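Up next, chain A:
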Amino acid sequence: MLENLTEMLKGVLEGCVLEIISRGETYGYEITRRLNTLGFTDVVEGTVYTILVRLEKNKLVDTEKKPSDMGPPRKFYLLNDAGRRELVKFWEKWEFISSKIYELKENIQ
Partner candidate 1 sequence: MRIQDIIEGKKAWRAHMARVRTLPKEYQIVYREIQKYLYKVGPVELTEGTGLLSGIVDFFEEGVASGKRVLDVTGTDVAAFCDDLIKDSKTYADIYQASVAKEVSKAMDKSMDKTRK
Partner candidate 2 sequence: MNFWEKITGSDMTKEWKTFQSRARKLPKEYQEAWKRITTNLWPHSDMTGRNLMPILDGVLGLLEETAADGQSVQEVLGDDIEGFCAALVGEEGAKSFRDKWREQLNNTIAKKLGK
């Protein structure tokens, strides 16, 4: 695992979380685990939690509390229309940035 990815990852993590939620209703712990298995091992639940709080505040997700078989009820997150639009915008931005960065890398003159 590369070290100190956190700074670079910060700006795109919100988009990553939106993408994960877009695949279907999920909750904080599951999102964190998904990011961890993807290779972002430094991402802790707290990081994901702060993103979820913001997504909810900005009304990009719908939430529902459901009882869990273990411990307190879990809060589930589901993308709404505004969230879907935000996700499209995220990927557009990402395509732009990554294509430009590659361009920079490939065309060193």
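Behind the choice of candidates: all candidates are chains of the complex that A comes from, given by their letters.
We take it that a contact is a pair of C-beta atoms (placed from the backbone, for glycine too) under 8 Å apart; a residue touches a chain by one contact, two chains touch by 3 or more; residues count from 1.
Keep in mind the model is a prediction, meaning the values are calculated, not measured.
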{"item": "Among 1 or 2, touch partner of chain A in the complex", "value": "1"}
{"item": "Chain A residues within the candidate 1 interface of the complex", "value": "28-29, 44-47, 49-51, 53-54, 57, 68, 70-72, 74-75"}
